[in-house]
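Note that one protein chain of the assembly has been removed; the remaining protein chains are unaltered in position.
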Amino acid sequence: MARTVNLGVIGTGRIGRVHIDNLLRRLSGVRVGAVADVLRDSAREVGERYGIPAVSEDPREVLDRGDLDAVLICSSTDTHADLIVAAAAAGKHIFCEKPISRELSATDRALRAVEAAGVKLQMGFNRRFDPSHGRVKEHIVNGDIGTLHTLRLASRDPAPPPMEYLRVSGGIFMDMTIHDFDMARYLAGGEVVEVFAAGGVRVDPAIAELGDLDTAVTVLRFDSGVLATIDNCRKSVYGYDQRIEAFGSEGMAVSENVASNSARLYGGDRVSADLPPYFFLERYTDSYVREMEAFVASVRDDTEPPATGADARAALLLAFAARRSADENRPVRVSEVG
Amino acid sequence: MARTVNLGVIGTGRIGRVHIDNLLRRLSGVRVGAVADVLRDSAREVGERYGIPAVSEDPREVLDRGDLDAVLICSSTDTHADLIVAAAAAGKHIFCEKPISRELSATDRALRAVEAAGVKLQMGFNRRFDPSHGRVKEHIVNGDIGTLHTLRLASRDPAPPPMEYLRVSGGIFMDMTIHDFDMARYLAGGEVVEVFAAGGVRVDPAIAELGDLDTAVTVLRFDSGVLATIDNCRKSVYGYDQRIEAFGSEGMAVSENVASNSARLYGGDRVSADLPPYFFLERYTDSYVREMEAFVASVRDDTEPPATGADARAALLLAFAARRSADENRPVRVSEVG
Amino acid sequence: MARTVNLGVIGTGRIGRVHIDNLLRRLSGVRVGAVADVLRDSAREVGERYGIPAVSEDPREVLDRGDLDAVLICSSTDTHADLIVAAAAAGKHIFCEKPISRELSATDRALRAVEAAGVKLQMGFNRRFDPSHGRVKEHIVNGDIGTLHTLRLASRDPAPPPMEYLRVSGGIFMDMTIHDFDMARYLAGGEVVEVFAAGGVRVDPAIAELGDLDTAVTVLRFDSGVLATIDNCRKSVYGYDQRIEAFGSEGMAVSENVASNSARLYGGDRVSADLPPYFFLERYTDSYVREMEAFVASVRDDTEPPATGADARAALLLAFAARRSADENRPVRVSEVG
Partner (left out) sequence: MARTVNLGVIGTGRIGRVHIDNLLRRLSGVRVGAVADVLRDSAREVGERYGIPAVSEDPREVLDRGDLDAVLICSSTDTHADLIVAAAAAGKHIFCEKPISRELSATDRALRAVEAAGVKLQMGFNRRFDPSHGRVKEHIVNGDIGTLHTLRLASRDPAPPPMEYLRVSGGIFMDMTIHDFDMARYLAGGEVVEVFAAGGVRVDPAIAELGDLDTAVTVLRFDSGVLATIDNCRKSVYGYDQRIEAFGSEGMAVSENVASNSARLYGGDRVSADLPPYFFLERYTDSYVREMEAFVASVRDDTEPPATGADARAALLLAFAARRSADENRPVRVSEVG
């Protein structure tokens, strides 16, 4: 039987709890030996619920433990880079929610620390693990659609986040499109050389006051000649919209929105169905489980994790390029921003 | 916070483990205090995996415990009736996999014991808890399709069970159609007065040697005048086929097969999708969770469980009537068999 | 180039006009040389619109013409048998709307006349020519679903016909289910040996006063062991419901309701689409064209038409058997009624 992987979790907010629940209730051979959160009550509540032996408000107490193979960094974005550096120094493998940092210098500092320590770093690009998107990837890899020509991604949230979050979010490209940048890179299997982005404020004028956009279209040109278009909006009344289309010389593979259920109603005026799942926690349930499975397998089997720090850096550069493109209304080469 | 419900489980085979896993990993406020299985190693393995304090090969040891509110009976069918009687005598609420018994007398004996003891009995008609089928029920209850006229159910297994199981299964109507009988009753909300069934052996001649059928069509006539048709087969190469259609004066509600994922492939000759989930464990994942939630809520809140012993008895009578109808090639009134 | 086929049309009501329009506007190499209708104004109007040289109120004037290869009999059902006899005597090939007659004796008289004269008789079972149903037939013939086990047909009209029509319609099985009987025979490729039918009056009590049913379920048992279930209702608020399902050892082929258009609306509460086509004239547009193509090809190439008088007779027997089954509440062997 496979050996038990021992994990610590830093940050017991919403996403931290999702991971802990999946690790302990959906996976096998995993132990969560310590949790920390600056909100001590949050850490304690989680610790009690899951019977986690060590609970702290100080992440150092997690990092210093000798019995842990790896840590999950699920705290706020501004702490990620420093915690990666500290975890690497402590010789722990790392799973970190995206992004590493909204700054390139901090990102690079963290990546250097990871490399120097020789630990693994998996980034929380959970959509890669979605079964439907995964089938699109498989169809590409299997050659079912021949040579890839274009990608089309639609990615819309049901509602904008609160203003206090938007203020520190880094803007739509860094906060929202970054998932699509990663997905496009994942599917196309190459590097983006140029970005064109256009957008506007259609949902809430307060977003304009932040200098941000709430609706955007982005075109990516890959070194292979593949073109990807991404369509984002912060508000979709019919719920979370997550669609992918990969078009190639021998066919097309698409990942449609998943259905909440398979019921249909034929009435006197319309044929109808329930709306798709409301947001990421409902839509990507399986993805989060499979993401953890991948990380645990990577630690246990000493293999490369499927979404690395280099992927996070690449997506960050695309966010920079997209932002500059939208600001200056011109295609921006990725080499200009990194 | 809601009080913890303490459960014992008798039978740690496939379905028993599904329930234990759901109870402990997907529900809150539940404790499994004891398990028993005639195969002591099976019980011990489960006990160790889930940290269950009491493990035994004797179901009596579960029933005799004073700390349990209820028991799940997941052992082989021939033990159900006696265990229900014993559990009722021990004052335990009961969840029992269907059927209570393949005999009416034993069924009635168990139901009398339950009634005498004043305990709850929920039967394992898991499909009632499926979200898609549940939407059909809701559309009926909400009046979205007006007065119900007809039901159409298709219910096909991916492959027949092993011969040793078929030999003691009670036949296709008691083993397989019984779920559809319950679903039809659940949706139509009344009682069946007459059954017509026709069938044949199309899949495996060995099934004919058992005097059983592997393909069958059943027509139910309800007291309300609603007509239901059920289409069964023991083998469907494209996987488990589970569809429901409720047609009424103001519309139709259907529950289609669920998709394994939302990916589609457009190739040079066909547009295609992956097959639906293979069998009940894959198809009815959520149903099993919701079934346990319903049972636990019924115990905790002292409410009537949503699928009772009376439902099991009614479905059993329909299985008898269907069998007689197929044997004698005539519509059989339910009053003839019970 | 193929020689022109010269046709006469008897009956210029709704369906006669559909055929004339399709013959002259959608087909090539066809001439309509004469039309007749007991309502002389109807015949004259059609004659003028399409430039048909001979117009009459007397069908004899059509049958007596020497320049016609064939006639279409689109007059009221009670005239079909006599007109077939007369047309056969006149040496004309015949297309006749179903049924030949509601009586077996008149049907047989017509079939004998056709056989004696050596002319072709194609019956108006238009659904055989529907592209979607046709694909199901092709999948069966190609072996895509292996050995056929069961058929499921749903066939519902948007609204009952007027009472004056219902009074002479011959009842639901002869008027409505007869199309499904033909479709089941067409798909299964064998003969029905036994029929069980059950029904009720759910739509309009006035239908009960006629001794008729408006909702019915029919089970057919074929000599091959194939079982077919047919679900009919005279009223479906969401429009004409026409679905077919063929299940076999290697798969299932289905013909779903066709969509009025491919537009979908994602709103704040539902995902929805327009209703399917309202009734047969909208639903079976292509079928009527292809039906005429088949008839013209049969005449031109001297081949057997694809839906013969024998098919009409067989479907009639099934209607008799279904009616008797519903009346006597027992399975009825087809040999009992013919």
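Letters A, B and C mark the chains as written, and numbering starts fresh at 1 in each.
The working rule: contacts are C-beta pairs under 8 Å (C-beta built on N, C-alpha and C of every residue); 3 or more make two chains touch, one makes a residue touch a chain.
Being a predicted model, the structure only gives us computed values, none of them experimental.
Shown chains touched by the hidden one, complex as a whole: A, B, C.
The hidden chain makes contact, of the residues B:E61, B:E250 or B:D274, with B:D274.
Check A:S76, A:T147 or A:T303 against the missing chain and you find that the one touching it is A:T147. Note on the undisplayed chain: of the listed residues C:I94, C:M252 or C:L275, the one touching it is C:M252. The missing chain lies against subunit A, touching residues 146-147, 149-150, 152, 154, 156, 196, 198-200, 202-203, 215, 217, 219, 221, 225, 227, 229, 231, 233, 235-238, 241, 245, 247, 249-252, 329-331.
Of the residues in subunit B, those that touch the hidden partner chain are 237-238, 266-276.
Although one chain is not displayed, subunit C still touches it through residues 24-26, 131-136, 139, 144-145, 250-268, 274.
As a working rule, only the chains that are shown with their structure count from here on.
As for how the two copies subunit A and subunit B face one another, over half of their interface residue numbers coincide. Put simply, the chain closest to the centre of the protein, by Cα centroids, is B.
Rounded to whole angstrom, the centroid-to-centroid distance between subunit A and subunit C, based on C-alpha atoms, equals 58 Å. A separation of 42 Å divides the Cα centre of subunit B from that of subunit C. Centre to centre, using the average C-alpha position, subunit A and subunit B are separated by 39 Å.
Multi-chain contact residues of subunit B (touching two or more other chains): 250-252.
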